[in-house]
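A single protein chain has been omitted from the complex, and every remaining protein chain is retained in its original position.
Order of writing sets the labels: A and B. Residues in every chain begin at 1.
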Amino acid sequence: MMEHLPALIIAIPLLGAFAAPLFKRHHKAVSIWAILITGITLIVSLLLTREVLVKGILVYVFGAKSPTLVLPSGYKVPIRIMFEVDALGAFMAISATLMSFVGALYSYSHVAHESGLEKYYSLLLLLEVGILGMVLTGDLFNLFVFMEIAGISGAALVGFRSYRGEASEAGIKYLIISAVASLMVLFSVALLYGEYGNLNLAYIAKNIKFGVVDLIAFGLLFTSFAMKCGAVPMHYWVPDAYTEIPAGGNPPLLVATYANLYALFRVSFTLFTNIVINISRAGWIMVILGVLTMFIGVTMALVQKDVKRLMSYHAISQTGYMLLGVGVGLTVLHDPSKLMEFGRDAIAGGLFHVINHIIYKSLLLMTAGALFYVTGTRNLDNMGGLARKMPITTISFMIGAAAISGLPPFNGFASKLIIYETSYMLNPILTVFAMVTSILTLASFVKVFASAFLGPPLKKYENVKEVPKPMLIAMIILAALCVIFGLFPKIILDKLIYPAADALINYLQYHSWGGLA
Amino acid sequence: MNSVLVNLPFIVVAILLAIGFYTIGFKRNLIKIIIGVEILEGAVNMFIVALGYVKGGYAPIYTQAPSGAIENMVLPTPQALTLTSIVIGVAVTALMLAFAVNIYKTYGTLDVSKVRRLRG
Partner (left out) sequence: MTTVIIRTMTRILTPAILVFGSYIILHGHLTPGGGFQGGAVFASGLALLIIAFSRKRVKEMFEKVPLSVFESIGALGFLGIGLMGIVMYTFLRNFIANSGAPFGMPTPEGINPGFLNTGGTLPYLNIFVGLKVLAGLTSIVLILFLILRREENE
């Protein structure tokens, strides 16, 4: 059964998504069903990660006689769709399943009063399927299909509150960006198919040449994935989408954004290795993109009044850290000595920041959702004095805010420190930018804390109570993870992050399907 | 002249891509923007089909195939890709139109420069 895990991890949430519409008008039942399915998927993803860490790359060939039959006898090229799970994919799968579970738990009471809940949970589970497919697949066209699944279900979730015009506006923005980006991905997949006659990622990567067509394909893929992971200058959909989605859908949507970041890394490190090794400019492009993204994101966040919108701009800014960290690694990929000196650590820092950011930003957006739940507004000017009424939400917010600002001993500090150290080795100016961004982040969150939680209690919020238990449990889980990841970064790094970074560096292993060919 | 004729599908693809991007970028009506996305999709689908064309090849269907076709059957991957992308395109279009209907209901207009409550 263990060898079927990559198929099961897709099949179980799909089953949940398709069965969810059958629970018509049984809102409690469908919520519990979604929590159950996401919980099982979380367990499956943990098992999958353990398998990958023990046995190395896991290949699953769909429809073949046995799961690892990549090349049937007589074939020189892979013809079937396959999943190729390495440590990086497994790491992203854990993030996706964990966040879907937390999101489903939080949604139990957060959206309980809305109508059409069976569709909401169906979309939530489909979004999880899309993310999981994107991060596990070893086939370029499959990547496109799952990207579209994630994009469509994500956009539908953004526009879920269809009685609000803003939700539809944000939804169509996200959908147009997502459609154009995926069409460009399809275009470059077609270019690569025309040149190499195959769609398998590892097979194309092994044969890739240094031609004009390949460069065009690389450029298109790079741009489209950068567009969908919210990098400057195509960041404007991020605040709209994150603000309008119900807060329970925020964690999976965040992971969906970073699944595109994963695809960006996969494309730059694994698919176009031969090109990237020849031109170190590609790494510099990623680094500069990262610095711009983090700086522009944080400066736009400073002026926001809407609490969720402010946090969304910080999400853009934090994406910059990841691009910076991994970009530093990409710049020195061709130089083994520098790679060992700081490149590997830089990649690990960037990837560690991915999961840390997913955790604390989900936590923060959920506390914003909790504020919205009790006050009915997202405007900071209309809030105040809520600390006494909602102690657990306040503490969760404080932990999240400390983590995003990079204060020790929370998880944001652990990954930011690695990024500071390694980017200093490449160029000290990068570190300066990263640190200034971090300070501005702290300033902006102090403002939110002061205006929402401190100050004299407002009269209209006299009767507000703490939010319901499922929301609290979801927030406590994430707050606890923030503290644990911050206190014991070494364990997480050794068990999860360094294997993932090595998976990016050891591209030859991926190219040979983990030694199967 | 011959090189133009051979590459005609690709020239059409390039023109369609340009029209699509222009429509998405410069038109203000939401329905026109949706049409632009559709044109873009058509361009990409046409590109894949044009790539998959093999001169003298036969469709890989054994049912009542003409004799002599067996040696010249083509691999139908590009057609399969196009079909999948069309299927996805249907879903995207339907969702976009649904959003457009919703936006028209709440704002009373489809002009994107007026539909801007989310800004800053």
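Everything below uses one rule, namely that a residue touches a chain if its C-beta (ideal position, glycine included) is under 8 Å from a C-beta of that chain, and two chains touch if they have at least 3 such contacts.
Given the structure is predicted, the values throughout are model-derived calculations rather than measurements.
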Full-complex touch with the removed chain, picking from B:I15, B:I31 or B:A94, is B:A94
Missing-chain contacts on chain A, rising order, are 4, 7-8, 11, 14-15, 18-19, 21-22, 24, 60-67
Omitted-chain footprint on chain B covers residues 59, 61-65, 67, 69-70, 83, 87, 90, 94, 97-98, 101, 105
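We take it that only the chains that are shown with their structure count from here on.
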Expressed in whole Å, how far the mean CA point of chain A lies from that of chain B is 28
Note: in the complex, chain B contacts chain A through residues 24, 30, 33, 37, 40-41, 44, 47-48, 51, 77-78, 81, 84-85, 88, 91-92, 95-96, 99-100, 102-103, 105-107, 115-118, 120
Within their complex, chain A touches chain B through residues 141, 144-145, 148, 152, 155-156, 159, 162, 164-166, 168-172, 175-176, 179-180, 183, 186-187, 189-190, 193-194, 199, 239-240, 243-244, 303-304, 309
